[in-house]
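Of the protein chains in this complex, one is absent; all others appear in place.
Order of writing sets the chain letters: A and B. Residues in each chain are counted from 1.
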Amino acid sequence: MVENDSASKMHVDAPMLEWHDLTVAYGRRPVLWNVDFEIPKPCLFGIIGPNGAGKSTLLKASLDLVQRAGGSVRFWGQPLAQVRSRIAYVPQRETVDWDFPVTVMDVVRMGATSKLGWFQRGGKRERELALSSLDRVGLADCSNRQIGKLSGGQQQRVFLARALAREAEIYLLDEPMAGVDAGSQEQIFNILVNLRDQGKLIVAVHHDIRTAVEWFDAVALIDMRLVAAGPTAEILTPENLAMTYSGRLSVLDEIGEAVERGGRTS
Amino acid sequence: MIALIADSGITLWFDRVGPLHGWAIATAVAVSACCAVVGTLLVVRRMSLLGDAISHAVLPGLVVAVLLGAQPGGVGVLLGATVAAMSTIWFTRFLFRHAGLWEDASVGVAFTTLFAAGVLLITVSGSRVDLDPGCVLYGILELVPFDTVSLYGWDIPRAFVSALSVLVLVILGVWCTWRWQVFTAFDTDAAKAAGIPVGGVTCGLLVGVSLATVTGFVAVGAILVVAMLVVPAAAAERLVHRLHHAIWLAVLFAVVGAFGGYLLAWRYSTSAAGMMAVVLGVEYLVAILIAPDDGVAARLVSKVVYLWRVQCEDRLASLWRAEESRQLVQEGGFAGLVTSWLCVSGQLRKEKNVFVLTPQGRVHAELIVRSHRLWETWLGKHVDLPVDHLHPPAEWIEHHLGEQVRKRIEDELGNKDIDPHGSMIPKEKP
Partner (left out) sequence: MIHMTALAAFIPYNTLVVAAGVAAVGCAAGVIGTFGVLRKRALVGDAAAHATLVGVASALLLTGQRDLAILLVGGLISAMVAIAFLVLIRKFTRTRDDAAIAIVLSVSFGIGITFISGMVSRGIPGSGGLERFLLGHTASLTAHDATLLGAVSAISVLCVVVGLKEATMVAFDPDFATAAGWPAATIDFVLVALVAVMVVVGLPAAGAVLVTALVVIPPAVARQWTERIVPMLVIAGAVGLISALSGVMISSLAVQLPTGPIVVLVATSFLIFSVFLAPCRGIVWRTRSACVFPSDSYDGNDTGTTADTVTERKS
């Protein structure tokens, strides 16, 4: 009995999202080395780093979309499989075929029905949930448009609405502001702030340091490994930024290549 | 001199095999060599499916040409086929641009339509066109020796003459435009920027493909000509890296395929065209198995060697650590496979029922432990990890650090002697 109590206590106190010594490899080649960090409470959390640094890989590995080579990811102290229904993912816009014959409403409904069982189409409740999600992102009047006919900012908001329709507590977004004009970015940011104020955790991969300083409560600097993580003001220092952006640690590249070969470096 | 030997050799061979089979094989060889040359360029430029499309699409061109009075195997037919091929390309582009059809679907639609039109034309025009729809799919190689033309007093099959002429034409064409072809194949945009007429080069290549496929038609039919275009090239590029080597190798594979396929088909009383495709398929399979760098066998061997090395090195390192902490290794006299190998290679020796490191083994073990502890220290500095998390990644990476990288890590860490656990980092032995 005592063990049970301490187990549930652990869950109550457990951080919302925890990366534990996470290493990810594409094929045999490591692309992300030993990321170890935790996010205890709801906040707006940014993942910042140069191109190809493994930021998207970090998100994908957290969701089991790519295989881990080592380490683990825990949500509220539990593995992903047990808490999937409380997590929503917003992938990069370019991964989707925008010529696909679905409307805005269809896409958001996919989010609402994604929690239902096999072969269950959903009914009134899902439709209303979808409508309210669309309303929250300001796209209620576009619901019958085919998704290819939207602007970049609108497409991003559709994806966001789809995630909102899952009524999740943790939102993982991959480059939500990429290819979106400044006005729409503000709009999206406000939606995310709202979510955070409602007690949700938002983790977003982001590419622009200037806006990161303004927007995020805490950040992680990633360049194939975790350079630093913590509250934004403390972490986004010139030294840390220099370490992240000044060019790949070539040692990691060489060792990665050696691992892929199965041999030694020079 | 060589010509004389070749000539007598060929005559001998013809006598043995019989003129019918001899000419059929010769035609097949010429056709397949031709297809291999253009096919390599197609494959490298990711245009294999266009080759597929053209091979289907030449049928209506062929039929229309024959209906208009051209001789099968003659120039008119080649022209008709080329026109049909160009129409397919145009049709594919049209569907892609204006119907908004996805790229692979447009190719599929274009060539099935043209092929269907061709088959229908043949069936409807009946005896006026001397082609059977079935044969269109697998060729009439066996009948090739019977349709001859008179050349300088010799009776040579028409199909062989056209195949040989196309072969010569194609080789000349590729040779003359070689630099342009290579550049365009590597990087089309850069070639365009460099002023190379990329559109013309591609057009020329596709004309070559049309000519090759229409001669291949007679030999092996529409679909198996695709095998001749793509398979030898795909096999060759697994094995060599330079484009002109790939073309030579592809031609070799193609010729072997044609020869071997025909002889096997003869032996087993089955379709020559089908058997040729089978032999080519086998060649491809062998190529992907034995390819030196990324072949299946090579990768398997590399993986096994790696795992074995890891086991051996782990063994050595654990013995060294036991020595360091002055613990007696409690072990029976039984030697596992790894231990036996280490004894044989002189890194371990047996001393009173216990295995002990030899000096050579000790040096090797120290390198492993040095790599391990250096990596722990490096991780501790650059990556925000608690101390008790450092061991597992180091267990992995210790097998991959070479001498220069170790030196660089050591320099960067400022020649530290102690790792985060407080153990000594062994020095590099000269």
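Just a few scattered comments:
Note that a contact is a pair of C-beta atoms (placed from the backbone, for glycine too) under 8 Å apart; a residue touches a chain by one contact, two chains touch by 3 or more.
This one's a predicted model, so the numbers in the text were calculated from it and none came from an experiment.
Residue in contact with the omitted chain (choice from A:25, A:58, A:107 or A:129): A:107. When the missing chain is restored to the complex, the residue among A:23, A:154, A:232 or A:265 that touches it is A:154.
Of the options B:76, B:260, B:281 or B:392, the residue whose C-beta touches the omitted chain is B:281.
Touching the missing chain, out of B:36, B:57, B:119 or B:166, is residue B:119. Shown as candidates are B:181, B:202, B:271 or B:377; the residue that touches the absent chain is B:271.
The missing chain, though absent from the display, is touched by one residue of A:46, A:91, A:176 or A:262; that residue is A:91. Chain A residues in contact with the hidden partner, per the touch definition given at the top, are 60, 63-65, 81, 84-85, 87-89, 91, 95-103, 106-107, 110, 113-116, 118-122, 146, 148-155, 162, 166, 172, 179-181, 183-184.
Although one chain is not shown, part of chain B still touches it, namely residues 43, 46-49, 51-52, 95, 97-102, 104-105, 107-109, 112-113, 115-117, 119-120, 123, 133-134, 137-138, 223-224, 226-227, 229-231, 233-234, 238, 265, 268-271, 273-278, 280-281, 284, 288, 294, 296, 299.
By definition in this document, only the chains that are shown with their structure count from here on.
Residues 100, 302-303, 305-306, 378-379, 382-386, 389, 392-393, 396-397, 399-405, 408-409 of chain B are the ones touching chain A in the complex. Put simply, chain A touches chain B in their complex at residues 21, 23, 33-34, 36-37, 70, 99, 225-226, 228-229, 249, 251, 254-255, 258-259, 261-266.
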